[in-house]
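Of the protein chains in this complex, all but one are displayed in their positions.
Letters are used for the chains, namely A and B, taken in the order the chains are written, and counting of residues starts over at 1 for each.
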Amino acid sequence: MDFAFFLIQLLNGLQYGLLLFLVASGLTLIFGIMGIINLAHGSFYMVGAYLAWSLSSLTGSLTAAILLAIPLTVILGMGLERLLFRHLYQRDHLYQVLLTYGLILVFEELRSLIWGDDVHGVAVPALLSASIPLTENLSYPVYRLAISGVCLLLAAGLYFLIQKTRLGMMIRAGASNRDMVQSLGIDIKLIYMLVFALGIALAAFAGMINSPLSSVFPNMGSQVLIICFVVVVIGGIGSVKGAMAASLMIGLAETFGQVLVPEAAGMIVYVLMAIVLVWRPEGLFGRA
Amino acid sequence: MGNTRLTQFLPYLVVGLLALFPLVESTFYTQLLTKVLIMAIFAMSLDLLVGYTGLVSFGHAAYFGLAGYALALMAPKYETVSLWWSLPAAIGVCALFALVTGTLVLRTRGIYFIMVTLAFAQMLFFIFHDTKIGGGSDGIYIYAKPTMKLGDVELVNLEKLEQFYWLTLALMAAAYLLLRRVLGSNFGRALLGIKVNEHRMRALGFPVFRYQLASFTLSGALAGMAGYLAAVQYGFVNPEILSWHQSGAVLMMVILGGMGTLYGSVIGAFAFVLLQEVLSNQAWFGPSAKHWQLAMGIFIMLVALYLPQGLAGLLARFGRSPVMEAADE
Partner (left out) sequence: MHENEKLGYDRREFLRGSTAIAGATAAGVLLPTGISLAQQAKLKVGLMLPYTGTYAQLGVAITNGFKLAVEERGGKLGGREIEYFTVDDESNPAKAPENTNKLVQRDKVDVVIGTVHSGVAMGMAKVIRESGTLWINPNAGADEVTGPLCAPNFFRTSFSNWQTTHALGKVLKAKGHKTAVFITWKYAAGEQMMAGFKEGFEKEGGKLTKELYVPFPQVEFQALLTEIASIKPDAVVAFFAGGGAAKFLKDYQAAGLKGKIPLYGSGFLTDGVLEAVGDAAEGIETTLHYADGLDTKKDKAFRLAYAKAFKLQPDVYAVQGYDAGQLLAAGMDAVKGNIGDKAAMIKAMEAAKIDSPRGPWTLSKSHNPVQDMYLRKVVGKENKVQGVAWKALADPARGCKA
């Protein structure tokens, strides 16, 4: 590998890492802040991708589709919180696991009933469809770079929301002591509902914006599910900074792993996670 | 606690009734029930961790699958292997693997523990999936079933479905009694103490880590026994048996049935396997059997919402067992 290709692989790794952050960002909120183990995270990612596909073929524009789909997923998130999750906050986490496992099955089947089992493609918006040449035979798609930009914005936005705003303060307080926050006259139920809906919308948004790259197909959610948990846990639960660091680390490890140690490429993420957690049992940026 | 006698008697009654099953039913259902019993052993082994030690493993299929592969690799291609040494050997491999991984994963707690157990299971998955050791992603066959001889007398013929069923049932009952015994001992009480308040137990001078490691190892060993039986049943092992889907499925059985009750795990295994069997049966549901996952998903969600102690909680309304109360948080 000469130096130019090393740099390109570095870019690949960072870009893939940012993509992982995007997909995991919704989980950082729901899992990190609310403490809900949401196995159905991948299903919301899938719902987002299918919405992007069906609405963009209706409207002819991915941007319009995303603008239409986001409110839909927020409503979906609020509805699910009200109907299902609200009843489980006080119970053992494992009942959330059971509930969301059931949700995976339901969503997968509804997807099949509503949208069928075909593979679909979503066109890259014309404005972003160009490529930037890197070497004589390799170029880099602008859309990927655009996604990277969106990821960075999202990360900054999330960090700001949680650390710097009044709402973020209430969320953090609610996460550590629900009853106290409630007794201060803050409507914790509403806050939880909003945070949950935001998390769902983020997962779905990741599916939408990623759909031109990934295509849209059955079971696409379960492929991203585990990696999302890995990102959040390596980073340290509840830490946006940690999730970002973990995403980049995994992105680079996978990229260079596939090139340098192809025999072990499949397990590299898990080796990495095991090493990090044995070394720092609360993740990279977790609170002890 | 007026019904304690009934609850004590019930397991024997259930085992007795199950033992009669092959006499009245066809080979298919005997095989299906054998599989359920194997999953019940597997689920109980996990319940020891989840329900009694407070450690949620999301990588328990590692031990289940490892034992299967151990048998496949130990068995010579065209000869039979004796159960007397291959079963203990497979269990031993799993116990050893659990001991080693346990010393590492027990540094973490809560969700981190869930994920680091998953990590080790996934590593094992990729070792078997991506290398030729165990036939790669296509899996590997075990051509002849192990033998169980005493001298020249064949005690149990594992080729015979009913005999294999009874052996599995006996092993499940043995696993249940063993776990009851362990949990009723000082060791078991210490485990529950650790589950409820780890810091207090440590302050009282209990070697918390060693207790947890012992529980983790025993759990891995029992999962290995289940995995060995599963591999014997169909003579086929595939990386999928140690995937996270399998770890997830057995965890669902434990939660669905009711954590911290042991018999809940058995109920969970029955419900999980048989429900799918029923819902996807097109003779009963016609074309809508194709959508069995929808019905299954809704059922699971209803249990999560309305049965705070899983399916076992339903039973508990008729007779509360002391173990269950202790397990409640």
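As a convention for this text, a residue touches a chain if its C-beta (ideal position, glycine included) is under 8 Å from a C-beta of that chain, and two chains touch if they have at least 3 such contacts.
Quick caveat: nothing in here was measured; it's all calculated off a predicted structure.
Trainee: Can you tell me which of B:Asn238, B:Thr261 or B:Gln309 touches the chain that was removed from the display?
Mentor: Residue touching the absent chain, from the options given: B:Asn238.
Trainee: From the listed residues A:Glu81, A:Glu109 or A:Glu282, report the one that touches the chain absent from this view.
Mentor: Only one of A:Glu81, A:Glu109 or A:Glu282 touches the chain omitted from view, namely A:Glu109.
Trainee: Name, in rising order, the residues on chain B that touch the hidden chain in the full complex.
Mentor: Per the touch rule, chain B residues meeting the hidden chain are 26-29, 31-32, 35, 126, 129-130, 136-139, 141, 233-236, 238-241, 243, 245-246, 280, 282-283, 289-290, 292-293.
Trainee: Footprint of the hidden chain on chain A, which residues?
Mentor: Residues 1-2, 5, 8-9, 12-13, 15-16, 108-109, 112, 116-121, 123, 131, 133, 135-141, 143-144, 213-220, 223, 254-256, 258-259, 262, 265-266 of chain A touch the chain that is not shown.
The criterion applied here is as follows: only the chains that are shown with their structure count from here on.
Trainee: Using mean CA coordinates as chain centres, what's the chain A-chain B distance in Å?
Mentor: 32
Trainee: Which bits of chain B are touching chain A when the two form their complex?
Mentor: Against chain A, the touching part of chain B is residues 50, 56, 104-105, 107-109, 111-112, 115-116, 118-120, 122-123, 125-127, 129-131, 244, 248, 251-252, 255-256, 259, 291, 293-294, 296-301, 303-305, 308, 329.
Trainee: Show me the residue ranges of chain A that touch chain B in the complex, using the header's touch definition.
Mentor: Interface residues on chain A, with respect to chain B: 31, 37, 39, 84, 87-88, 91-92, 94-99, 101-106, 108-110, 112-113, 226, 229-230, 233, 237, 263-264, 266-267, 269-271, 273-274, 277-278, 281-283, 286.
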